[in-house]
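Note that one protein chain of the assembly has been removed; the remaining protein chains are unaltered in position.
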Amino acid sequence: MTDSALRPLYFKPRNGVRIVVWSAFAALLLLLPLVARSSFAQTLLCATGIAAIACMSYNMLLGQAGMLSFGHAVYTGLATFVAVHAMNRVGAGWWLPMWAIPLVGGLAGLAFGVVIGYVTTRKAGTPFAMITLGVGELVFAGALMFPEFFGGESGVSANRTAGAGWLKDVGITFGPQLQVYYLIAIYLFLCSAAMYAFTLTPVGRIANAVRDNAERAEFVGYDTRWVRYLVVMASSFFAGIAGGLTAINVEVATADLLYSVRSGQYLLFTFLGGVGFFFGPLIGSVLLVFALVVLSELTKAWQLYVGIVFLIMVVYAPGGFAALLMLNLRRIKYGEWRKMRWPYAGMAFFGAIALWGFAAIVEMLYQAQDAAVTGSALSVAGIKLDSATVSSWVLAMAVLMVGAFGFEVWRRRFKRVWDDGEERIAEAIKKAEAAIV
Amino acid sequence: MKFNVKPAALAVAAVAAVVALSGAAHAQNVKVAFIEGLSGPFGGVGQNQLKHFQYAAERFSGKQANSGVTVEIVPMDSKGSPQEALALLKKASDEGIHFVAQGNGSNVAGVLIDAINKFNERNPGKEVVFLNYAAIDPDFTNSKCSPWHFRFDGGVDMKLEALTNYMKDEKGIKNVYILGQNYSFGQQVSKYTKEMLAKKRPDVKIVGDELHPMGQVKDFSPYIAKMQAANADTVVTGNWGADLALLIRAANAAGFKGKFYTFYAGVIGTPTAIGAAGADRVYMVSYWHPNSAQSQIESLYTGFKQRFNEEFYTVAAVNAVRYLVAGVEKAKSTNAAAVAKAMAGMKMKGASGEDIEMRASDGALQQGMYVAEWTKAGGPAVKFDQENTGFGFKTVRYLMPEQAAMPTTCKMPKRP
Amino acid sequence: MSTLNGVSYGLLLFMLSAGLTLIFSMMGVLNFAHASFYMLGAYFAYQVSSWTNFWVAFVVAPLLVAVLGGLFERAVLRKTHRFGHVAELLVTFGLSFVILELVQLVWGRTAVDYRVPAALDGALFQLYNANFPTYRAFMMVVAIAMLLALFLVLRKTRIGLVIQAALTHPETTEALGHNVPRVFALVFAGGCALAALAGVIGGNAFITEPGMAQAVGAIIFVVVVVGGMGSLAGALIASLLIGLMQTFAIGLDWSFIGALKSVGVEVTPESFGYPLWKLKLSQVAPILPYLLLVVMLIVRPKGILGTRDD
Partner (left out) sequence: MSEFALELNNVTKRFGKTEIIRGVNLAVRKGERVAVIGPNGAGKSTLFNLISGRFEPSGGDIRLNGENVAGMRPYQINRRGLARSFQITNIFPRLSVFENLRAAALYASGQKYSFWRPLSALTELNDRTEALMASIELKRRRDVAATLLTYSEQRALEIGITIAGGAEVILLDEPTAGMSHSETDRFVHLIRNVTVGKTLLTVEHDMSVVFGLADRIAVLVYGEVIAFDAPERVRADARVREAYLGAVLEAQEATA
């Protein structure tokens, strides 16, 4: 493992679980390319790796310090521009090795964090959110006004195989995508370790305190603005690394990297992944790449699906997927999970049916809109439908209703079992507490 | 579906038929990745262009064209983002697709050209060819020219050549105001307009040269006020989409009487937004429009409208498909490098019956240019209206390909 | 002329930000989908006016949007209340996505032909050599009427008093037990209706297309922050300020080069930072609101009439 220097920071003997988890993470990163062999799959992996760093850095703001930012793409994007310019300098004979470009991006991100954060952190909460949005628009619009640096609409491109160095001599040119993947993987591992370590430092903890109750934090001696400012700086550094990796991965920086939609994506998927747990954004980044690259190819309605899933999650599971996972792990720990197998299976079964019915309706709506081009026939999960016939609509609605009804029935059962389990767990905890002292 | 066979198209069909006979033994399938924003803010335009391509592939390849080459369009949604487009480029090549079509946004096109150059260099034998149907940054056929890039639209330089050619003879033009979106296209429009007007009409005054951030302006009335204050009688603008529609509406509301010379008044949605507001005062430069007297593809236009209830205007899509088919036929192979070589320098008959040529020296299609006026539909000159607005385009000037041709500074790398 | 243009644009911004401010100060919710309701207003008005006429749409569209807004508040927003303001904001954020997609699904992805009614088309009067459009005057009248109506409702009715109390002393009002859910739903619906009204009269003056929500979204947040969170009067001043500033800046071709020249410094393309110095004020006009936001935060973080510090 590469982080031996960091290990004494937080690895205590009693934390065997941590060693196992981090080793598994490293092994996963190492072995993933064996499964994903095609170059497109590797591109996906690279995109996910970069998104993971970006989302985790975003979660330093949202999850750790409770700062809802709509302008995170400013840091990743500006860093990409700086990194691309640095790459061109390397091509022109700078001594910098190519693998250090992400660090250049990180430092650039940090620098922008210092400048922009000074303004945005003057406020907390909702005003902070609005301000980051405004600053994001400002930077985006500014990018097109300074073509000298931002290269106008076609952006600035660079070549990642440029430059010299001993790595070149052993055959690592970063030309092949696989080599880029491993560079990203190493950075991902180091950055996650560093960001995790950050959560365990005094500032990391005080950021939590400020998130929970900023006023109280002031009364125990902390200048909350300064705490926010520090967190923004740290977060922008890691965002900058993600930006630098983007520069290497795609070899071009364009203004759309700064667009508010991208900031919105970081927010959306970090939240879906789960802001309450450190690994939540990792799940989020996988979802992000899945939705943007895979789902958007499968269906035109992908934005609608993402929007609806997001709404449902905010209302019913504000902890994101990470929290759902942890709740189930807790069940397993207290030996309560087995009782929920059947309710889960029932819900999954009818849920899938309802989902099919819903998706069929949505897909037919979209199909009907473009029926002139592609005809009215379509298939949803292998079942053929025709948006021009009534029977298809009736079928879809019937399936949706059957699915929804069955789901509701099982959901009630599930809730009973779940609440039962909750009581038993509460009792178990009480017993355990009573045993202390 | 019946195809009104006009002489030019007949010639194409005849050639196609001959080649088809020779190549009939092995029918060839060519996939084209159509990488465009198909969802999100610019999704409407992308979807509309996709229809053009699919329609063109139907009509000009395979059975209907009596060709052994069948073109299949594979839509891929880039959401208008260059970054996404790059990922899709990789995906396309993974799926064995070696032809890419794109056009909306010079930003994406520029990135694609660059990426394709790099990709082809790193992956010999798996080359990708770029069919650019609408990104008209002249750099693409000059300083950034590439043997893998073919542009089927007219460059900004060609279009302004046509526009200023018309303006030259309009004696009413005295004070010209240039307004554009602040990015390379808007800047180039401004640059070429000034250069060309200085040459052709030295008496015309440029009373304003303004760039505004793209898509940020909600209220154009202050700009109109400025034009009025400057006594402008003519506005040259590269604006498109909402920026164009809002500009013309604001002009109308403020009673600004000047004329507008534009590039993209015909793009889907814009005619609706302009409507009566632009009657007899909006001009558009393009390589084709439905009421061009020389139009050879009226049946294509009506057929498209009948089928999709949308306007047909991207002839570049048709030409891209035709060139691709002819290229494959000539090369007797679907290998992208061979097809690229075959397409370079290839001549055909264009939509207006003119001789078009894919110039080998810079990859720019040499074709005729129209300047058309937005006016009330009806009569032989304005047979078709646009988007059921009751208004359509009327030709006021036509330039033959050789008249519209512009020099190139391209130092084309040797085609492999 | 520029003044009138600026004021009318500013008033439209105020119509938008008034609803946002109301919702924010009453419920603490930053309604991210506010601009989406503005868009819905425009689209509904387009649809209704194509069936009947503009005046029916003028009344019906805001009411429809108000009903939708109220339903959303009851069905979704209320459930997230216990998770705090961030969750509430996120829910409206998600809603803005869904509304955008649904609008595109129903009305297509391009602009619709929503026009100014014939009765209001044309010029009201001439000034110098420019027309002042009747419709702009109409917009101003509607905005001012709305302003007066809002004022009366807030001052003279019971609900108005509760809302007003919430504007200044949110905690106290809550403690007095006035935060009955019905008032919440009502305020949310009312705020949405205001946005929709702005959409009805702005959609045809400008353009009705799926991108219109995003185009104003960021600006109205700037208005609310610059005006001071939760201050209606502040929002009015900020709206007018931004409207006027943008309008006048476009008319001015000032740049740093000119300014430096007048103090005797010559700037050439070789000088350091030339790309910045050469920008003209008119070029940067549309991003001035964002610059104003940044400057405001540095000199007066509370906003123009803000009372709350964070």
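Labels for the chains are A, B and C, by order of writing; each one numbers its residues from 1.
Following the convention adopted for this analysis, a residue touches a chain if its C-beta (ideal position, glycine included) is under 8 Å from a C-beta of that chain, and two chains touch if they have at least 3 such contacts.
These figures come from a predicted structure and were not determined experimentally.
For the chain that is not shown, the touched chains among those present are A, taking the whole complex.
Listed residues A:21, A:115, A:164 or A:200: the one in touch with the omitted chain is A:200.
The residue from A:39, A:88, A:159 or A:208 that touches the chain not shown here is A:208.
Considering the complete assembly, chain A touches the hidden chain via residues 9-10, 12, 197-198, 200-206, 208-209, 211-213, 215-224, 226-227, 230, 234, 433-434, 436-437.
The criterion applied here is as follows: only the chains that are shown with their structure count from here on.
Separating the centre of chain A from that of chain B, both taken as means of CA atoms, is a distance of 38 Å. For the pair chain A and chain C, the distance between mean C-alpha positions equals 31 Å.
Chain centres here are Cα means. That of chain B falls 37 Å from that of chain C. The residues of chain B that reach two or more other chains are 47, 182, 213, 216, listed in rising order.
Shown for chain A are the residues that touch two or more other chains, namely 141, 145, 147, 303.
Touching chain B in their complex are the following residues of chain C: 1-2, 5-6, 9, 104, 108-113, 115, 123, 126, 128-133, 135-136, 205-207, 209-211, 214-216, 219, 246-248, 250-251, 282-287.
On chain B, the positions that touch chain A within their shared complex are 38-40, 47, 50-51, 54, 76-77, 79-84, 86-87, 90-91, 93-95, 105-107, 109-111, 114-115, 118, 122, 137, 182-185, 187, 213-214, 216, 307-309.
Residues 24, 28, 30, 76, 79-80, 83, 85-87, 89-91, 93-95, 97-98, 100-102, 105, 108, 218, 221-222, 224-225, 229, 275-276, 279, 283-284, 286-287, 289-291, 293-294, 297-298, 301, 310 of chain C are the ones that touch chain A when the two sit in their complex.
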